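With one protein chain held back, the other chains of the complex are shown just where they sit.
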Amino acid sequence: MARGIGQYILRRAAHAFVVVLGVILITFIVSHVIPGNPAALWVGAHPTAQQIQRATEELGLNKPIYVQFYIYLTNLLRGDLGVSIRTHDTVLSDVATGLTATLELIISAFLIAVVAGILVGVFSASHRDHVPDHAGRLAAIFGVSMPPFWLAMILQIIFSQTLHVFPLGSRMSTQVSIMYPLKTITGFNLIDSMLTFNFVAFGDSFWHLALPSLALAAYPFGLTVRMIRTMMIEVLQENYTRSGFAWGLPSRLILFKYALKNAISSTVIALGMSFAYTLTGAFLDELIFVWPGLGTYTALSILALDYPAIMGSVIVVAIFYVIINLLVDIFQAFLDPRVTL
Amino acid sequence: MNEAASESIPVQRQQHFRELRVFLKLVLKNPLSLTGTAIIVFFVVMAVVGPFIAPYPRQAEGVPDIANQLRPPDWEHWFGTDELGRDLLSRIIFGARISLMTSAAVVSVAIIVGMPLGAIAGYYGERLGAVIMRVTDMFLAFPPLLLALVVAATLGGSLLNAILALIITWWPWYTRLAYGQASATRNLPYVDSARAIGVGDAKIIVRHILPATLAPILIQATLDLGSAIIAAAGLSFLGLGAQPPTPDWGLMVNMGKTYFLQHWWYATFPGLAILVLVLGFNLLGDAIREATDPKLSRRRLI
Partner (left out) sequence: MPKENVLLSVQDLVVNFHTLDGVVHALDGVAFDVRKREILGLVGETGCGKSATGLAILRILPDNSEIVKGQVILEGDEILHKAENQVVNIRGRRIAMIFQDPASSLNPVFPIGKQLLDVLKIHNEATDEDSLRKLAHEKLIMVELPDPESIMTLYPHELSGGMQQRVMMAIALSSSPLLLIADEPTTALDVTIQAQLLVLLKKLKETLGLSVLLITHNLGVVRELCDRIAIMYAGSIVESAKTDRIFKNPLHPYTRGLISSVVTGRLRGKVLHYIPGTVPSLLHPPLGCRFHPRCSYAIEACKQSRPELLEVEDGHFAACYNMPKEPWWRT
């Protein structure tokens, strides 16, 4: 185990912390430029001047902006993200519910994308400039060029509407949720159903997860193939790959054990970024498949100008993204100890 | 690379020429990049002459024809019609102009803002550079479309606001790219010697630093032109971009969402247009990247 890892982690964590503060600041600034009167929205239809006045005081909207920010920040540290103007629930609970659903979607999409992407990428790189390579590159480029919402709809039409293989949307069919109700433990349906031995629910959740994940996986798949291919090509040219051949190691070992590890350690950061793209792609994907996740929640909040909810979900997503990047950096340090120098 | 740096500028220019020729040879020989270029040219032509050859130009601009609403593709309407009876083919043709201009605007302004910032940050380094990059990092910390979503939402849905929102999201990437190149270039011997003979900072940045940052930025820009189209379409899809009756492709997919299960053509064709155009940019960009990446040279054992 390389020595400098502990220090590296601390450095990256401190950096991430500063970035998160900045994110909160920027989000706050941007969302407070909202025209319109949030207090009026809060009160609801036909607000009286008095009601608006009271709401304004309650929501603290009459205080100077930096005070509002300070209040918000301190609340944030206590875990209080405010109350949604639209749903009148705490933003925290709203976000928590949506987050697990979205995570389940993103993680499955990402897994599909990365596994398939690595296989195709390695295959492509090892047959560079021959037919398999062109096919692989073409597949990657298609993946990356596909508007995610469009792909989702096409999949719906083909596999749902026409072939009736997969459901049209939502996370679980109403029938199953009534007859085989799923107990929520982690919020991840696949895991929860396994934990409670509710196999019908497992199958049903899986079935509902299929199309949305596939639609979402296209973009990260393309990115992964491209990155792995580039990295593998580079690695295959390195002196140490040549050494591997000179030592008489079989090429399968050289490719999949040695070269891949080198390629991946440089790819990990980019993979983290593709995870972020998957994050935003998820938003659009959720809308089409009526997936009850954070994306739908955020989109609805934005359209309703529900600024606590907007801020809350944006901050949560952004923090999440920063954490992912941090984990990616740390993971990369384990894979390639030279990074810590 | 260092040997090249200490040579005189005219020799460098010669080298750039030679590199350009080799590069063009590679790109044009590659069937993928050739296809990509062809696609882009096709759409540009469509944007320019489209309005003159579209079968139903006034419908494209929004004039409805209710009698013909939601007709499937047939000989009169190759791509079918929408819920207001407007010919989809014509609308898609008109939409080409919008898509191309949108992405060109986003990418070019993002470069104009981001590149000098990054160059300055990389050149001056130390405090100024650190501050600029810290701010850039904060913008980069946002998952790509999220910031655009929020900005577009606060500004209100319109094509212009969507473009603005995307510019705000996109500039940090170019700053970071330029920063990397600028920091590396700053330490090269010929920059030091320029400073030693008293050449002003501004001149150095313009003459030496900026050109060095140009190459990776242009490559990224080609790919970003495609991504910007998808991003703008995404915003339109959420209603945060172009508003009806603009024949914006993303907007059409959005409108088509309501009808497409029964009327598949409505969402399929505009989306297909997006796919093909973005494909074009990506094919070309990918080929350029492959051709210019010094690491992807010719030595291989497999």
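Each chain gets a letter, A and B, in the order it is written, and its residues are counted from 1.
In this text, contacts are C-beta pairs under 8 Å (C-beta built on N, C-alpha and C of every residue); 3 or more make two chains touch, one makes a residue touch a chain.
These numbers were taken from a predicted model, which means no experiment stands behind them.
Novice: Provide the residue numbers of chain A that touch the chain removed from this figure.
Specialist: The missing chain touches chain A at positions 2, 128, 238-240, 242-250, 253, 257-258, 261-262, 265, 335-338, 341.
The working rule: only the chains that are shown with their structure count from here on.
Novice: Would you mind writing out the residues of chain B in touch with chain A in their complex?
Specialist: These residues of chain B touch chain A: 31-32, 134-135, 137-139, 141-147, 149-151, 153-154, 156, 226, 230, 233-234, 237-240, 250, 253, 256-257, 260-261, 264, 267-268, 271-272, 274-275, 278-279, 281-283, 286, 293, 295-297, 299-302.
Novice: Could you list, by residue number, the parts of chain A that touch chain B in their complex?
Specialist: Listed in rising order, the residues are 15, 18-20, 22-23, 25-27, 30-31, 33-35, 126, 128, 134, 137-138, 141-142, 144-150, 153-154, 156-157, 161, 226, 230, 233-234, 236-237, 241-242, 245, 251, 255, 276-277, 279-280, 283-284, 287-288, 298-299, 302-303, 305, 310, 314, 317-318, 321-322, 325.
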